[in-house]
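== subunit A ==
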Amino acid sequence: MPEPKIVAYACTYCSYPGADLAGTLRIQYSPHVNIIRVLCSGRVSPELILRTFREGADGVLVLGCHYGDCHFVSGNHRTVKRVAVLRRILEYAGIEPERLRLEWVSASEGERFARIVDEFTETIRGLTPIEQVLA
Partner candidate 1 sequence: MSTDILDFVTRKVDTKFGEEVTPDLSVLRTCIQCGTCSASCPTAYAMDYTPRQLWKLIQLGLKDEVVNSRTFWLCTTCKACTVRCPRGIELTQTMLMLKEYAVKEGLEVPEGIGILRETVTTKHNISGDENESRLIWAENLERRPEGIEGKKGAQVLYFVGCVSAFYPQAYSIPQSLVQILDSTGASFTTMGGQEWCCGYPLYGAGMKDAVAELAEHNVERVQELGPTKLVTTCPSCYYTWTHLYPEFVQLPDELEIVHATEYLAQLLDEGGIELGSVERVVTYHDPCDLGRKSGVYDAPRAILKSIPGLEFREMPNSGENAMCCGGGGDVEISDREVTGQVGVLRMQQVEETGASAVVSACQQCKRTLLTGARQAKIRIRAMDISELVWESMRNAESQQAGDMKP
Partner candidate 2 sequence: MSDRPSRIGVFVCHCGTNIAGKVDVEAVARYAAELPGVVTAETYQYMCSDPGQDLVKEQIRELGLNRVVVASCSPLMHELTFRRACEEAGLNPFHFQMANIREQVSWVTEDPEEATEKAKRAVAAAVSRVARHEPLHVKEVPVLPAALVVGAGIAGIEAALRIADSGKKVYLVEREPSIGGHMAQLYKTFPTLDCSA
C-alpha cells in the first residue's frame, strides 16, 4: 500500500506556529503530511478542500485556533459549520467523511499537533487510497 498523502491547512497565528513548536521540541511525527499556511482557517474554502481531494490527497486536515482564541475573532466559527457540511457532502459522494478533519491547535500545542497528525495518518492508512475511490 502506498504511503498516504495528506494536506494540512494551518492558520498562521495558532496552528502553524503550533507545528513549528513540535519541531522546536523535536517531537517526531508521521512525515506524510504537507503543511500549507493560510492566514485563518476561515480562508479554507469548500472548493479548496474538494480540489485537494481531487488532486490526490487521501486526507485533508484543517487546523485552526481554539474557540475564543482565534486571532481573527470568529474566523474559526465559520470553519466549523463549513467542515460539517462538507463532510456530509463527501459522504454523499461516496468519500469517507473521516478523510476530512477539523482540529484546533494553539501556538503552544506542539505535542497536540504531532499527536493529531499521527492519529489522522493512522485513520487514513486504514482507508483505500483516494485514487482508487475516485477512479
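Regarding selection, all candidates are chains of the complex that A comes from, given by their letters.
The working rule: a residue touches a chain if its C-beta (ideal position, glycine included) is under 8 Å from a C-beta of that chain, and two chains touch if they have at least 3 such contacts; residues count from 1.
All values reported here derive from a predicted model rather than from experimental measurement.
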| item | value |
| --- | --- |
| Options 1 or 2: the chain contacting subunit A in this complex | 2 |
| Parts of subunit A lying in touch with candidate 2, wherever the complex brings them together | 12, 16-17, 19-20, 22-24, 26-29, 31, 34-37, 114 |
